[in-house]
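Scroll down for the structure; my scribbles are underneath it.
Every protein chain except one is present and positioned as in the full complex.
Here the chain labels run A and B in written order, and each chain numbers its own residues starting at 1.
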Amino acid sequence: MSGATLNEERVSLRTRLAEKGIDGTTLLILPGIIFIFALFVYPFCYGLWLSFQPKVGGALANYEKFFSQPFLYNTIWTTMRLALPVTLINLLISLPIAFRVRLMRNQRLLTTLLILPITLGTVLVAEGMIFYLGPQGWFNRILLTFGLISAPLKLVNNYWGVFISLVITGFPFTFLLILSYVTGIDPSLEQAAATLGANARNRFREVFFPLLLPGLAITFCLAFVQAYSVLPSAVLVGDPANATRVISIAAYQAATEEYDYPMASAIAMIMGVTQLGVVALVLALRSLVYRGPVAAAKG
Amino acid sequence: MKSPEFNELRLDTIRREFGGFNALKGISLTIKRGEFIALLGPSGCGKTTALNCIAGLLSLSGGKIMLDDRRIDDLRPEERGFGMVFQNYALFPHMSVAKNIGFGLRMRGVAKSEIDRRVAEAVNLVRLQGQEAKLPGQLSGGQQQRVAIARAIVIEPPLVLMDEPLSNLDAKLRLEMRQEIRRIHSSLGSTTIYVTHDQEEALSLADRIVVLREGEIRQVGTPEDLYARPADVGVADFMGYRNRLAGKIVSRDGATARIDIGGGELVGLLQGSFSGDAAVVALRPEDLSTDMTGGGEAGSFGAKVTAIEYRGSEFHGLAMTDQGTELHFSSHHRHGVGERIRLRGMPERTLVFDGAKA
Partner (left out) sequence: MPKDTTISARLWAFAIWTLVGLFLINLLGLIGSVVTSSFATRWLGTWLPAGFTTRWYFSAWAEFQLDDVLTVTFQIVFAVVFLSGLIGVPVAYAMARRNFPGKQLVMILFLLPILVPPVTFGIPLATVLYKVGLGGSITGVILANLVPTVPFVILVMIPFIEQVDPRIESAARVFGANTRQVFLHVLLPILTPGVLAALLLVLVRTIAMFELTFLTAGPTSQTLVVALYYSVFAAGVRAVQSIDAMAVIYMLTTLVWLIIALRFVNPTQIVARAKREAN
């Protein structure tokens, strides 16, 4: 008797859970959750805790140190000064190119060529830049030969070196995302706008741009994250002591040169907060505009 | 709202190729102001290509398009000023209903107060009052369809182009919207070109129907013309003449002829010229029956019932002739499967085409 009742209850509990969407299949996310907690959430929390355990001073000593030394707090500005314009430039270059490629019948070859720098990696790009853009490099030689400049341009080991390197390594990623957003827009929307009298400029302004805006915001965030954590190029083709002393250099130095893990963690936390601040701002702006389907509305 | 004045739109042997494939093989057609024209044909016949060429969404490979004396085929779509309703409606998902409808007017730089007035008028015409502030995604299929129509007609285009606008709707809504489209057409006095693959839609809506097949015009005529006198076996097939029988002309008497179809005879009307005595007979299921009597064995033939089903007012059956041709027929009796029957066609509705051409 009692066994049967228990069994019935068990079945009904199972049904009730299944109705809420929890059953054997849902449990498949458990390994993923455990993994994220063990390798992301826990280290993150540990880092946060560690950042309040400075080698010397009170709980906030690391943060006080960071925000009282220009040598440290200036890195935020230095990083922003690189990452923001680079991300914007990459978006602005990618958008018109993606619109061109969209019209091509055979997009694959050009797309492959344009995303080729993904394979280079930051280190090879840096190495190549030292050669190609250096004072003795082909780039300056050609410009000198054609008389476009009178002295070699200084394009490496300064702000512009890191800037160029970030554009080269960031462009493929930005371009790829934007291209897939652009090609995801239903072409009949453009045709409809054209038959209603919209010329190319108006079609872009009234139809494409508002529909692309959410995708552009996402692309901006993802590209910004990459640019913000710039490290190898800031060291190899930048001016790591001054103009391109970005925040990740400060974090690495604390961790690998001073072995001050609490301080390194504190810098990492500051880095995360400032970076997420920009992302949150962009996403908040995004939610102000439309973000529904980009296909034509269907019944 | 009234349409701007124009007298006729002329397509002059327009051609369109897609990388060696001829989608349109030189189509000529003159459309008069106020007409409702249906372009009818199976998928891949070139009807949507023709419509896109008129709209300017595709450039021509040859020929020209004239609006009265003005050549328009080199104009870009935004310069032609036609209204178009797309198969998937192509409503701008980020704009409200009112914004969608007013889009064409905004592009023309019409004053704000005038836009509001005309949008309100169009909303009334398509009966969407109260939905103006919604986004297209919040509307039902039929409502989206109305927005698409309102958006196309609010600019008072000389020509409205519709590309299978009802194909995404369910049967009941389709019937309702059909009447709606016809009502709007007459109340505006506009000129409409309507692309469809549904003969019933074309028959009920159009003043004239243009049947296209493989990039060529097969027949142009009023719905009554096409229904009663299709130009060839292909058009007949599209107009509901589902039965097709090959045979030989035995004797002629003016326009009527007796055709030997093997195992019996049929009497029908000769269509067009004949190069020999080979013939193809086309018949609708409702005109082929076991019920008609008279004439003894003459004008009838034997067949075996292979299936029968009840259709309310009568029975609809499938029969196999002795030559192995499958036929659709109607009857007031429930015949048994396997039963031998004699089928007789209605002579004035039995069409005989030249067998050498078919």
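Everything below uses one rule, namely that a residue touches a chain if its C-beta (ideal position, glycine included) is under 8 Å from a C-beta of that chain, and two chains touch if they have at least 3 such contacts.
Note that this is a predicted model, so its numbers are computed, not measured.
Asks: With the full complex in mind, choose from A:12, A:26 or A:69 the residue touching the hidden chain.
Replies: Looking across A:12, A:26 or A:69, the contact with the absent chain belongs to A:26.
Asks: Which of these touches the unseen chain: A:111, A:158 or A:202?
Replies: Missing-chain contact among the listed residues: A:111.
Asks: Can you tell me which of A:84, A:153 or A:222 touches the chain that was removed from the display?
Replies: Missing-chain contact among the listed residues: A:222.
Asks: Looking at the whole complex, which of A:177, A:196, A:216 or A:243 touches the chain that is not displayed?
Replies: Missing-chain contact among the listed residues: A:177.
Asks: So which bits of subunit A touch the chain we can't see?
Replies: 20-29, 31-33, 35-36, 39-44, 46-48, 50, 93, 96-97, 100, 107-108, 110-129, 131-133, 136-139, 141, 168, 171, 176-177, 179-181, 183-184, 187, 190-191, 194, 200, 215, 221-222, 225-226, 228-229, 231-232, 235-236, 248, 251-252, 255, 261, 264-265, 267-269, 271-272, 275-276, 279, 293-295
Asks: Mind listing the subunit B residues that contact the chain we can't see here?
Replies: 56-59, 76-77
We adopt the following convention: only the chains that are shown with their structure count from here on.
Asks: Based only on mean CA positions, could you tell me how far subunit A sits from subunit B in angstrom?
Replies: Computed from C-alpha means, the inter-chain centre distance equals 53 Å.
Asks: Can you tell me which positions in subunit B touch subunit A when the two form their complex?
Replies: It is residues 55-57, 76-78, 80-84, 86-94, 103-104, 106-108, 135-137, 139-142, 144-145, 151-152, 155, 161, 168-169 of subunit B that touch subunit A.
Asks: Spell out the part of subunit A that touches subunit B in their complex, as residue ranges.
Replies: 186, 188-189, 191-199, 202, 206-207, 210-211, 290, 292-299
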